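A single protein chain has been omitted from the complex, and every remaining protein chain is retained in its original position.
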Amino acid sequence: MRVDIEPLGDILLARVSGELDLRTAPEFRDTVDGALERDYRDINLLLLSMAGVTFLDSSGLGAVLGRYRRLSQRGGRVVVCSLPHQISKVFELAGLFKLIDAFDTEADAIAALRGGGAGCQQQTR
Amino acid sequence: MRVDIEPLGDILLARVSGELDLRTAPEFRDTVDGALERDYRDINLLLLSMAGVTFLDSSGLGAVLGRYRRLSQRGGRVVVCSLPHQISKVFELAGLFKLIDAFDTEADAIAALRGGGAGCQQQTR
Amino acid sequence: MPATNKVTNYVEIEFPAVPENVEFARVAMACFASQINSFVLEEIDDIRLLTSEAVSNSIIHGYPGRPGIVRLRATIADGTLEMIVEDEGRGIPDVKRAMQPAFTTREDRLGMGFTIMEALADELEVYSEENKGTRVVIRKRPARSA
Partner (left out) sequence: MPATNKVTNYVEIEFPAVPENVEFARVAMACFASQINSFVLEEIDDIRLLTSEAVSNSIIHGYPGRPGIVRLRATIADGTLEMIVEDEGRGIPDVKRAMQPAFTTREDRLGMGFTIMEALADELEVYSEENKGTRVVIRKRPARSA
């Protein structure tokens, strides 16, 4: 599991790759929370770009939802994009798309975050 | 494991790929022997091209050596080419290069088989 | 090789209940399941997910903050994969309730593990006794038979 953090103005882009499970979820949480609370305290829009995620289970979903809850508390927002088919299926099964909007590409997600759209360009699942 | 057979005039080219072990060795043997004894009885030069072999152990080596012995008995010859590093290492450890010549490419091997060379263009290991 | 579908084969695996071993369990089950040739790639991915959910539950909930052992038994018979994931941990007082969507006893979790397992398995059985342990039985057949 790997997280690459890149600030894009008012948005924090986190590109996640590898396997997000019980073992790696704490590292994911620490990296993202560390960036949001230490390096980029003024950013409260988080985009999780997941094209490189090869596995994700409910422990991984829990880590994603944890970031959603934290940012919601401070008036922020979390969206995801570029979900591989199997990862999208796990989000769907767990009902996470009811809380977290998903987009096909990073560009779509960034446009929606900046436009404040509610996610009508949501990824076809 | 997969073997693709292609006759090149006086040479039978067998391109092997996948894992050659205790489970797959019988299939390798049957395919190659079937070709040599049924479809191409007049060919007695065999080139095993192994670029696609992802695993080979001493059961796989035994299957290669078995073809060598069969063809030697009828005055033929077996050479190998395009060995991935790990496969070459197994041949080396088992001392098989003392019996079977190895070449870097299919072209090198074909030239040597046609020229009747003893394998001085042997692959650097 | 349609013959493999009639072969009965099994593996039994035992390991300590630590997060490091969840990936190992997934890889082992995916590899074993692929002996059933008619499983397509997506079904093998489902088996990875089923394994991950059941084994993670034994680690987190079965042995919270203490060491323990997880046992995995997978069997292939008549083209069906059966996986049994077992711990000798804390057990579940009310299985029916535990299996409801969003039910969890740990607030950092979703409570969707069993829901995901029910969606992906052809059959799911959960046996549990408090302070004795939990056994999860998962059966999965290829959608397209060979």
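Each chain gets a letter, A, B and C, in the order it is written, and its residues are counted from 1.
In this section, a contact is a pair of C-beta atoms (placed from the backbone, for glycine too) under 8 Å apart; a residue touches a chain by one contact, two chains touch by 3 or more.
Not measured: the values here are computed from a predicted model.
Just so you know, the chain we are not showing touches B, C across the whole complex.
Chain C meets the missing chain through residues 4, 7, 9-16, 18, 20-21, 23-24, 27-28, 31-32, 35. Taking the complete complex into account, residues 19, 21-23, 55, 57-59, 61-62, 65-66, 85-86, 90, 93-95 of chain B touch the chain not shown.
Rule of thumb we're sticking to: only the chains that are shown with their structure count from here on.
The chain with its Cα centre farthest from the Cα centre of chain C is B. For this pair, chain B with chain C, the centres built from the Cα atoms lie 43 Å apart.
Chain A and chain B have CA centres that are 51 Å apart.
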